[in-house]
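Missing here: one protein chain of the complex. Every other protein chain is in place.
Which chain is which? They are A, B, C, D and E, in the order written, and residues in each are numbered from 1.
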Amino acid sequence: MATFKLIEYQDASPEVRAVYDDIMATRKIDWINNFWKAIAHDPATLKRTWESIKQVMAPGALDALTKELLYVAVSVTNNCSYCIASHTASARKKGMTDAMFHELQAVIGMANETNKLVTGYQVEVDEQFKVTLDK
Amino acid sequence: MATFKLIEYQDASPEVRAVYDDIMATRKIDWINNFWKAIAHDPATLKRTWESIKQVMAPGALDALTKELLYVAVSVTNNCSYCIASHTASARKKGMTDAMFHELQAVIGMANETNKLVTGYQVEVDEQFKVTLDK
Amino acid sequence: MATFKLIEYQDASPEVRAVYDDIMATRKIDWINNFWKAIAHDPATLKRTWESIKQVMAPGALDALTKELLYVAVSVTNNCSYCIASHTASARKKGMTDAMFHELQAVIGMANETNKLVTGYQVEVDEQFKVTLDK
Amino acid sequence: MATFKLIEYQDASPEVRAVYDDIMATRKIDWINNFWKAIAHDPATLKRTWESIKQVMAPGALDALTKELLYVAVSVTNNCSYCIASHTASARKKGMTDAMFHELQAVIGMANETNKLVTGYQVEVDEQFKVTLDK
Amino acid sequence: MATFKLIEYQDASPEVRAVYDDIMATRKIDWINNFWKAIAHDPATLKRTWESIKQVMAPGALDALTKELLYVAVSVTNNCSYCIASHTASARKKGMTDAMFHELQAVIGMANETNKLVTGYQVEVDEQFKVTLDK
Partner (left out) sequence: MATFKLIEYQDASPEVRAVYDDIMATRKIDWINNFWKAIAHDPATLKRTWESIKQVMAPGALDALTKELLYVAVSVTNNCSYCIASHTASARKKGMTDAMFHELQAVIGMANETNKLVTGYQVEVDEQFKVTLDK
């Protein structure tokens, strides 16, 4: 049960609509998903979060699909159902095949396992990994 | 302080050496990092974990670098220092540039933030994301 | 699906009823929420947990509302849906306005983001923060 | 071991210096802590993160000290040592007394405990907590 | 909503059926739970995961029930609903009484609480606990 009733486009303030419009234009879609409609109750957070997401998720040194896969990896590790559903869908739209999905999940599972083996055995960092780069 | 003294190659049983040899051959390196030397106290886990890692991290639908980036994303979200140090080093070896590293961290940070906004606002999954694929 | 059928007041043992009575008297409410009815199957844990909560959540150096906000912050970070729903409701009862709720979520989100940036960049603690107080 | 050498003020680009200057001016301090010097390798993330933090942590419906306490609660739950050290120090500067610190930790501990009892007993949300607010 | 339609026995490939058969034979049951039917879309992961689980969960120095209790403890700490439901059921089948269940949850809750008190007070490891065993 959501904390607040979702704010639909027709009920939104001009400030909120401007963000909704930019989301739809940037993503080339004609609807807004619930996350934005929920945080729209706090227009400052809506705007800040959208602008951050827009900047961070834009293709750069990493392509857009890789970034979605990373988002899924974090969301699964954090066990955020909404985020898993939405970013799995986004990743598919950006070209994730079933084979990629399976390998993604296998890596996430494996990483979670070895993270804990390392921790449980209290393994100390190898000198070879203690590298501080100058630039 | 590690739970067990690390098992060096010269002190290892033939069973453990065989895994060490395969790690070095597969990764084209001439040393073994502490993780393996720690879990070598349990040869069954050493062998099972290495064979799983070898299968999961091999290039497939996702390339080897993308898999390392995913490993870092999970390790940061889990706050596993050893894993962050070792997989950041591996990712560099596989071609991660500084620009990629920065974008990786930005995505991890952003995903952790929005995971919690979604959770805190108790946002319900959009019907559009409720998709079960047949294949 | 709950592990156990909830134990309602009329079906409770005198020992469990005594805790239920104290919860209702302390909180000035006339009903018991599911959490207590679930752990009532273990009267020792029911009593210990209630007495601990009663001590910890009583106003002291921090007021009751601030303590509820902290509870929400932990529950969101842990992704505990029940706890988010119940403590968001409690916080409202204790005076949390919508504006406070929004700022609470923004801080939780931001803290989760920077926690991971710090971790991902393997930032070392500043000497200025390494302070051990005598008292 | 930090991933990158910290960027000191005298070595920083004008873009980075502008952020450093604003951090010092806003916080009325004359030094920059390691977190900013680490992420300064990515000026876009430095600027975005600082501007977000500045907006989110400014006193509003919640005062600056309450926001720091919430930051500590998240950081402890996430087990981020750097963040605990830095935000505990910040909270002290903003007026957190020892008594407040103790109550803060007691609430964090208790919340983490009951989060897991709720989860382990698979407790379902009470109808009374299923409230969606219109505004 | 599951990501993929579950793969039922009658629709499974011989490779997948072989794993299903081994699961049922090993566990002396005549049905397959959803987890396996979901990951069966990736036969390599299905096989690897099952073989690992079979090896790890077999009675050894620790008996089968203790291993299930540990599985529940991890699943509750990770907040994985499916895993809590399935491993609580498995633990019951292997002999977990209600009294054991209650003590299990009490330990999980307590451990989560003290984990955070330790972290929040930044307690340093005692010299007495810094022990590295030779074998």
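Please note the rule applied: contacts are C-beta pairs under 8 Å (C-beta built on N, C-alpha and C of every residue); 3 or more make two chains touch, one makes a residue touch a chain.
All values reported here derive from a predicted model rather than from experimental measurement.
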Displayed chains contacting the withheld chain: A, B, C, D, E
Option from A:5, A:54 or A:116 whose C-beta touches the chain left out: A:116
Touch residues of chain D, complete complex, unshown partner: 79, 85, 88, 98, 101-102, 105-106, 109
Touch list for chain C against the chain that is not drawn: 1-5, 41, 44, 48, 52, 55-56, 125, 129-135
Contacts of chain B with the absent chain, listed as residue ranges: 1, 3, 39, 41-42, 44-45, 49, 78-80
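The rule is short, and it goes like this: only the chains that are shown with their structure count from here on.
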Joint neighbours of chain D and chain C, given as chain labels: A, B, E
Shared interface numbering between chain E and chain A [over half = same, under half = different]: different
Pair joined by more contacting C-beta pairs (A-B or B-D): A-B
Remotest chain, chain B as reference, centres from CA atoms: C
Gap in Å, rounded to a whole number, between the CA centres of chain E and chain B: 20
Inter-centroid spacing, chain C versus chain B (mean Cα positions, whole Å): 34
Distance from the mean Cα position of chain E to that of chain C, given in whole angstrom: 27
Of all residues in chain B, the ones touching two or more other chains: 1-4, 52, 56, 77, 79, 81, 85, 88, 98, 102, 104-106, 108-110, 112-115, 117, 119-122, 125, 129-131, 133, 135
